[in-house]
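In this view, the complex is presented without one of its protein chains, the others remaining in place.
Entry: subunit A
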């Protein structure tokens, strides 16, 4: 059974390879649940939706920083803090709650700082925040495919990471001054 499902998914991929790049990603999304159903999709999907408002706000902060938009980032940072505050942690297994609470506390703190800082400071908090959001998605699951992207030049060549919903790199840590610096490190799937 597994083999048949995989073969179907694979075939879908091959077919789509001939078409444009956009089609490739959509067919990947379609193939995904099929492959997952052989594992434990029932456990992961409902939880992933719990993170939707958080990811929406996080990606809004990211987009604003890509556009060098301090005001937009501040607004989205405030929304993010609220979204994190309204996550119902009691819905998750007791063993995960402490870790989740710690992540949410720190991430919320970042959101609040982003809502009231100048853009350089916003970017520092955003970079640190990105690791927390990635950890959060690692535990809770995600409602969309996320691309963990990395720019090696950030912070005096120490490098910095962020998450994007698009594969194409648009750098929020530098904005217009280095818009395309970065690469995809990892794809976090549904």
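The criterion applied here is as follows: a residue touches a chain if its C-beta (ideal position, glycine included) is under 8 Å from a C-beta of that chain, and two chains touch if they have at least 3 such contacts; residues count from 1.
Operating definition for what follows: contacts and distances are computed from a predicted model.
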Look at the options "Pyruvate dehydrogenase E1 component alpha subunit", "Haem-binding domain-containing protein", "Roadblock/LC7 domain-containing protein" or "Putrescine transport system permease protein" and return the one that UniProt uses as the protein name of the missing chain. "Haem-binding domain-containing protein"
Only one of A:128, A:153 or A:184 touches the unshown chain, namely A:128
Among the options A:73, A:103, A:146 or A:181, the absent chain makes contact with A:103
Footprint of the hidden chain on subunit A, which residues? 102-103, 105-106, 109-110, 124, 128, 132
